[in-house]
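To start, the structure under review is shown below, and the notes come after it.
Yeah, one chain of the complex is gone here, protein chain that is, but the others are all in their spots.
Showing chain A:
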């Protein structure tokens, strides 16, 4: 990482901080949003410089496709459907963080791969991630994918779909959580053993499926009226996913921005709960009462 890109990330982080602050007050909110988007532009340009443009076609294609879809969704969605759209964007962000962490693990070790590539040999996987690195990858994938599936259940509920819960869903969540922990332990167990890379990919795949299922069963039992609070909480978790991915890549911009969104998102979640005269625990576990009332 050059001095220039690091300084650019610093400027971007400062713009995010000022932008978030201004987003909290009606008079300055719009300017705050524009400051933050300017910060993002600086961060993207810095990343493109740091990337050394190894895959120019893929990069431009990815940015164009994502940009066009983003503009289209932002323009055509009706004003009344904004919370759903925020939930969907949130899910995309969480998924992106999980995919980046996954790609980093698939890629194997950075330095080793570069040396091999320079020497002209072709090798598919050279993992030398330590247990700590693999743990952070797992955390990033877990948080990112729970955010993805949780956000899309929230999206469905906000659109008024009656996504039924089922009895014993809390027990199922608990079982899936145990499975999540088990797959993380198995994944970390492959640390430092290059020959077990296929196994590691398998465990990461298992973890991904379980994480997606966990997001669904956690949000399903929560009432439709509480969905805005759930989206706020998932927004915080998408920030944490980005921060975890920052640890995987060793990138300070992701760590700072992810932490900011994670922490401010938690505060906003609390404020929204207070506005409804509820506690967060009451919102998240409110399904219990609803089940009992229905039964």
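Simple rule for what comes next: a contact is a pair of C-beta atoms (placed from the backbone, for glycine too) under 8 Å apart; a residue touches a chain by one contact, two chains touch by 3 or more; residues count from 1.
Note that in this section contacts and distances are computed from a predicted model.
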Determine which name in "Carbon-monoxide dehydrogenase small subunit", "Oxidoreductase", "proton-translocating NAD(P)(+) transhydrogenase" or "Acyl carrier protein" the UniProt entry assigns to the undisplayed chain of the complex. "proton-translocating NAD(P)(+) transhydrogenase"
Of A:2, A:51 or A:279, the residue that touches the missing chain is A:51
Just name the one of A:210, A:266 or A:283 that touches the chain not displayed here. A:266
Chain A residues touching the chain left out here are 9, 13, 16-17, 19-21, 23-27, 29-30, 32-34, 36-37, 39-40, 43-44, 46-48, 50-55, 58-59, 61-63, 65-67, 69-71, 73-75, 77, 79, 82-83, 85-86, 89-90, 92-93, 95-97, 99-100, 102-104, 106-108, 110, 113-114, 117, 124-125, 132-133, 136, 228, 231-232, 235, 238-239, 241-243, 245-268, 271-272, 275
